[in-house]
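Omission of a single protein chain aside, the complex is shown with its protein chains in their original locations.
Labels for the chains are A, B and C, by order of writing; each one numbers its residues from 1.
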Amino acid sequence: METHDSHQDQLSHLSPSTVENDQVHPGYLETKDSYLKRLRRIEGQVRGLHRMICEEQYCIDILTQIAAATKALESVALGLLHEHLSHCVLQAIQSEPETAKEKVAEATAAISRFVKS
Amino acid sequence: METHDSHQDQLSHLSPSTVENDQVHPGYLETKDSYLKRLRRIEGQVRGLHRMICEEQYCIDILTQIAAATKALESVALGLLHEHLSHCVLQAIQSEPETAKEKVAEATAAISRFVKS
Amino acid sequence: METHDSHQDQLSHLSPSTVENDQVHPGYLETKDSYLKRLRRIEGQVRGLHRMICEEQYCIDILTQIAAATKALESVALGLLHEHLSHCVLQAIQSEPETAKEKVAEATAAISRFVKS
Partner (left out) sequence: METHDSHQDQLSHLSPSTVENDQVHPGYLETKDSYLKRLRRIEGQVRGLHRMICEEQYCIDILTQIAAATKALESVALGLLHEHLSHCVLQAIQSEPETAKEKVAEATAAISRFVKS
């Protein structure tokens, strides 16, 4: 008969440890620097859009840059979503199964908001 | 110490039984009729688009109908995604934890394809 | 001094004749058959989705097919939009310039609805 401990072992190898000293860390901790770099780049793209409008550049060129910034934001969102499902949601199922349904509903609501944006 | 059995009890109340006679059923089983109705309606919308083009109706009206059909399809997708995460993925974590990471990756890849469509 | 007639000549070479016997035809007339074929294919995709749900196929496979159908609908919409701007809107500017602003507003409202769908 499988004990909770060996069941926990099976789950733990699926996600890096995200619980330290009873403090829960979000799933993107390992790739935090990468997200920070990407967001700085997107911030620069938006400042660039501001400059393009100041300089009265051609509308189509501005639209092209907006599409690029939107795509970059979308990419960050999809990455965070993956890590959230892989870590935060799995973690909840492992340690507090009664919250799992709620965590899934919360995640799909966030996906829904993103899809409709 | 929590045994696997009582751990399973905690998880099972979160999703209706989807395993019968060793056969795994998808998570949308309970709401199957609802999805079938909605898809018939969307099929009708697409046939309507065909008719509008045949009758050479105004472009803008056709674009409005396409937006409606797309919105309806998106709604079906979000519903199926929610049920997939709530049932199929939870089920995998419960009975085959070593497949959970793979199931999550598969789900986020599907979300990604949908977001980019 | 350029007359309205030679101005009209300059515009007319930009769009195929869409005015016959005082009846205005939509801009997609030339490519009507192509749109009809594509819509029949999308109708088939939606019937396929219905069948997949009936057969209780795997959620992810259904989501993949929904993404494909959505992409196909989007492609039809972008084509129709292009033809609408290239023909109907140009036509309006040529023959009824006072309606041009209204036609542009109507087109961007349709684009907006589509983007948000």
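As a working rule, contacts are C-beta pairs under 8 Å (C-beta built on N, C-alpha and C of every residue); 3 or more make two chains touch, one makes a residue touch a chain.
Since this is a predicted model, take the numbers as computed values, not measurements.
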item: Partner chains on view for the chain not depicted; value: A, C
item: Those residues of chain C which, in the complete complex, touch the missing chain; value: 1-7, 10-11, 13-15, 74, 78, 81-82, 85-86, 89-90, 93-94, 97-98, 100-101, 104-105, 107-108, 111-112, 114-116
item: Positions on chain A where the hidden chain makes contact; value: 25-29, 32, 35-36, 39-40, 42-43, 46-47, 49-50, 53-54, 56-60, 62-64, 66-71, 73-74, 76-77, 80-81, 83-84, 88, 106-107, 110, 113-114, 116-117
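Methods note: only the chains that are shown with their structure count from here on.
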item: Mean-CA-position distance for chain C and chain B (Å); value: 29
item: Cα-centroid distance, chain A relative to chain B, in whole angstrom; value: 21
item: Touching two or more other chains - residue numbers and ranges from chain B; value: 74, 81, 107, 114, 116
